[in-house]
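Dumping the structure here so I can ask a few things about it.
Note that this complex is displayed minus one protein chain, with the remaining chains in position.
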Amino acid sequence: MEVKVLFFGVLAEVSGTQLKHYHDVKSISDLKLRIYDDFPEIVHYNFRISLNSEITDNDLLLKSGDEIALMPPFAGG
Amino acid sequence: MEVKVLFFGVLAEVSGTQLKHYHDVKSISDLKLRIYDDFPEIVHYNFRISLNSEITDNDLLLKSGDEIALMPPFAGG
Amino acid sequence: METNYLTAGPVSQKLISQLVEKMSHNTDSGGHSIFLGQVRADEIDGKSVKAIEYSAYVEMVNIEAENIKKKILSEFPDVKSVDIIHSTGIVSAGEISLLVFISAGHRHQAIQACSKTVELIKDNLPVWKKEIFEDDSHKWK
Partner (left out) sequence: METNYLTAGPVSQKLISQLVEKMSHNTDSGGHSIFLGQVRADEIDGKSVKAIEYSAYVEMVNIEAENIKKKILSEFPDVKSVDIIHSTGIVSAGEISLLVFISAGHRHQAIQACSKTVELIKDNLPVWKKEIFEDDSHKWK
């Protein structure tokens, strides 16, 4: 299985990427550990997670094709 | 002495005029009586008085050149 | 009878665009709050309003609009500019009869000041209106 991870705002700069695919991740907490492994800097930033465009604070299970976004506090307007 | 009286909104329609000069009027109450004499219909309408562009509820004395306006409730916007 | 606050006929699209254009030169403004009052084709006793004819006590409009501007600028220190334009004469249904344009450093004061300016205009500007119906009969408001 493969999921798509989007990095927004300052996190795109910190990670050096806007999009990265991850394979064989079970859950959001599992994914977060993998992301922290790849980009240790990210741990210092405040962000929320969305799964398929919906914000969640829960540790949901992931399935192939899921789109996860790492979103710093919004700053529109 | 002569004062200038302006009729606004519905009062211009009721009186059939927008402007009328009155001579030898002592005070606002005096002027009002003269206006009611000329246009008895006006007594049925709700209005405020301004003297030289300033609204007043007092019975002020008038002097030559004063401009008095009869103003129904405002309806701008 | 010079005035910065009254315009003959509807507030034109051009006037609105010019104000937006002008405001953008002010690079310390972060928000503009704009209110446009439009003539509604209200139905009254089965007849539809086709236009409103506005009349105004011009000298007093100038004085009162200045007072409103001063009041808003002193109450909302973040506000940079207050523009008020009201129509006189005939304004057809669907046309704009009032424009309030507030620029401020930040959104909250822009929005609050705009709302307050509209209320002050309603309460204090010596303007009257006559609704004109499709059959050319009319009603004073």
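To keep things simple, chains are lettered A, B and C as they appear, and every chain counts its residues starting from 1.
Keep in mind that, in the parts below, a residue touches a chain if its C-beta (ideal position, glycine included) is under 8 Å from a C-beta of that chain, and two chains touch if they have at least 3 such contacts.
On a predicted model such as this, the values are computed, not experimentally measured, just so you know.
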Displayed chains contacted by the hidden chain, counting the whole assembly
A, C
Selected from C:6, C:96 or C:125 as touching the chain missing from the view
C:96
Chain C, residues in touch with the chain not shown (by the definition above)
13, 16-17, 20-21, 23-41, 93-96, 105, 107, 110-111, 114-115, 118
Touch list for chain A against the chain that is not drawn:
6, 8-10, 12-13, 50, 53, 69, 71-72, 74-77
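By definition in this document, only the chains that are shown with their structure count from here on.
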Using CA atom averages as chain centres, what separation in Å is found between chain B and chain C?
27
Between chain A and chain B, centroid-to-centroid distance (C-alpha), Å
73
Name the residues of chain C that each touch 2 or more other chains.
none
